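All protein chains of the complex are present and in place, except for one that has been dropped.
We call the chains A and B, going by the order they appear; numbering starts again at 1 in every chain.
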Amino acid sequence: MITQARSTLLFTTPIVKGFIQAKKGRQRRRAINFFWLGITGVVTVLALVPLFWIIGYVAVKGAPAINLAFFTELPQGMGSASGGVLNAIEGTVLLTVLSGLFAIPPGLLAAFYAVYHPNTWLGIALRFGADVLSGVPSIVIGLFGYALVVKPAGHFSALAGSIALAVLMLPIIIRTAEEMIKLVPKNLRAGALALGSPEWRAALQVTLPAAISGIMTGFLLGLARVSGETAPLLFTSLGNDRFEIGRLVQAGFRSGQSFPEILYNIIQQPVDSLPLTLYKYTQQPFPAQIQQAWGVALVLIVLILMFNIAARYWVSRQAAKNRG
Amino acid sequence: MTLIAGASLLVVALMLAIGGLLIQDSTGARQVFGWSFLLPNLGSTWNPVTGQFQGWSFIYGTLVTSLVAILIALPMSLGIAIFLAELSPGWLRAPLGTLIELLAAIPSVVYGLWGIFVFLPAVVVRAGAFLSETLGKIPLLQVVFMGQIPSSGASRLAAGLILAIMIIPTITAVSRDVFRAIPMAQREASLALGATQWETITRVLIPYGLSGILGAAILGLGRAVGETMAVTMVIGNSLQGSYSLLLPGYTMSSVIANEFAEAVSTLHSEALIEVALILFGFTLILNGIARLLVWKIGSRTVEEARA
Partner (left out) sequence: MQTISSTAGEVTSRELRQPQSPLVTIKGEPLPLTSSKFVLSDLAFYYGKVQALAGISITIPANHITAIIGPSGCGKSTLLRTLNRMNDLIPKTRIEGQVFLDGDDIYSPNVDVVDVRRRVGMVFQRPNPFPMSIYDNVSYGPRLYGVTKRADLDQIVEFSLQQAALWDEVKDKLTQSGMALSGGQQQRLCIARALAVEPDAILMDEPASALDPIATLKIEELMQTLKSSYTIVIVTHNMQQAARVSEFTAFMMIDQNRAGTLVEFGETAQIFTRPKNRQTEDYVTGRFG
């Protein structure tokens, strides 16, 4: 059969070789190769220009706005150059901590479910749901927080804001934790189950400690993401020039409230956050507020860079542990 | 165990609740305006005072700004992904990847602030003037490039350019992973035939990873469509009855951000929620397609690894 296949065509004149003799074509191909490979390097550098431009500009413009009052005083009203953004700093901390409290426990549990029951209907729906949730625009999540909490309660609050942020954070936590739990050697868990530990106990005492560094990364990335978010807060926590946790605590004690009551009172207040303040200040015609907006931007960038560096640290720890 | 299942149920319920609440809270507006809300008609009105609401201007704003963003970001991200996956020496790969990812970590409002005071005056105003002088003179393109860009630079073009920067990390990260997932044997086969590296990339690797790259692009598009703050800060937020990129406009997300807190009537807020519902639908579809495409290349490589 093979000998048959080598038919008349075997002795046709070479075609490709004719083209190869043309040295010009070879040089052209080589030039095209170098040109386009060079272009990929150029666009890589080009994409980094905005990064350094933004960070550099924010550092230069924001640094003069940073002083003690910036961190310790409330705003003194529009147009005033004195005063600070204490309300926004406290608000950001409160919102971030609260949203973490709301999102981390269910996110972690759901991640365990996604890993251990990937093929049940709930497991499939869960991963699909987390995927969908991660794609929902933050402004839509803000409207959701408004409809879910603000409208029934009749007022804006830190609670509403942090619930909206928690919804935003949830898919990040689930996805990272899921990846990290998957990396834990299966026999670790199997061993614990074989010894008669119930499933939740094996998860808590064996899998969780083994994956904790990696899971921390998820927390940090989630916190980094929500601490820079504005859109979900526009109609939920709204903003509050006078928000000051210390004052609320003092007032609470003076009127004889218990600690939980004070806490409840605090989270029922509308609050500001750093990105919210930044947004509002850029809408102002006053140079003092613009100046402070740059300061806020600097604080935000430093905060988020720190979160990201910490996240990378935990990732490398987890990687080291998985190797060891 | 119940707790774990409960938490998972919560996630599923959340997804349904978001859609459900948006549908429920926009009922009034949907009944009043019906499908005319979506009509592609630039003369459409959005007038809170007279209670006339049609969404086309915002849909157009979102589409056109996202389109500008993807047209710029896709080729750039592909270039970066190729550089990171195929060319970069090993020691440079991780730090470069991290830097690109940091672009995604910068908060949207900071992009907005930088946009208003730095990027718009320095880049967009000039680019806008140039485009109106050149493409603005060409008959068919006039529609999208007519008029003078405002001195502040606030325009659909500005929003599109800022969005392009913001979605580069997303597209880059996914398409870089797509390139890395392509078996080495494909590169070897091509290079052994005497192909140059660039020929290998364009004729073998990109076709091989096409669905994944498309998925990456659509994922980026989804991000651009939903992005709110930076766009709200640089697009100018006004309705001028024009399709021009060089003039201010509105997107779906920016009109919600701007007007919802100060909605003058129930119908107004319901109309805004209907806009949100459309936006939600858009991102749902885009993310669905993206997942499908990215997932496809993932499973194909898995199959080949098994084979």
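Here is the rule we go by: a contact is a pair of C-beta atoms (placed from the backbone, for glycine too) under 8 Å apart; a residue touches a chain by one contact, two chains touch by 3 or more.
Computed from a predicted structure; not experimentally measured.
A.B. asks: Looking at A:17, A:186 or A:323, which residue reaches the missing chain?
C.D. replies: Only one of A:17, A:186 or A:323 touches the chain omitted from view, namely A:17.
A.B. asks: Of B:195, B:225, B:245 or B:294, which one is in contact with the hidden chain?
C.D. replies: B:195
A.B. asks: From the list B:131, B:204, B:217 or B:293, pick the residue that touches the absent chain.
C.D. replies: Once the missing chain is taken into account, the touching residue is B:204.
A.B. asks: Kindly note down the residues of chain B that lie in touch with the hidden chain.
C.D. replies: 89-90, 183, 185-196, 199, 203-204, 207-208
A.B. asks: Which residue numbers on chain A touch the omitted chain?
C.D. replies: Counting over the whole complex, chain A touches the hidden chain at residues 1-3, 5-7, 9-10, 12, 14-17, 19-20, 22, 25-26, 29-30.
In this text, only the chains that are shown with their structure count from here on.
A.B. asks: Write out the stretch or stretches of chain A touching chain B in their complex.
C.D. replies: 29-30, 32-33, 36-37, 39-44, 46-48, 50-51, 53-55, 57-58, 61, 105-110, 112-114, 122-123, 125-126, 129-141, 143-144, 146-148, 167, 170-171, 174, 199-200, 203, 224, 228-231, 234-235, 238, 275, 278-279, 282, 290, 293-294, 297, 300-301, 304-305, 308, 312
A.B. asks: Spell out the part of chain B that touches chain A in their complex, as residue ranges.
C.D. replies: Against chain A, chain B makes touches at 1, 3-12, 14-15, 17-18, 21-22, 25, 75-77, 79-80, 82-84, 87, 96, 98-100, 102-103, 105-114, 116-119, 165, 168, 172, 196-199, 222, 225-229, 233, 253, 256-257, 260-261, 273, 276, 279-280, 283-284, 286-287, 291.
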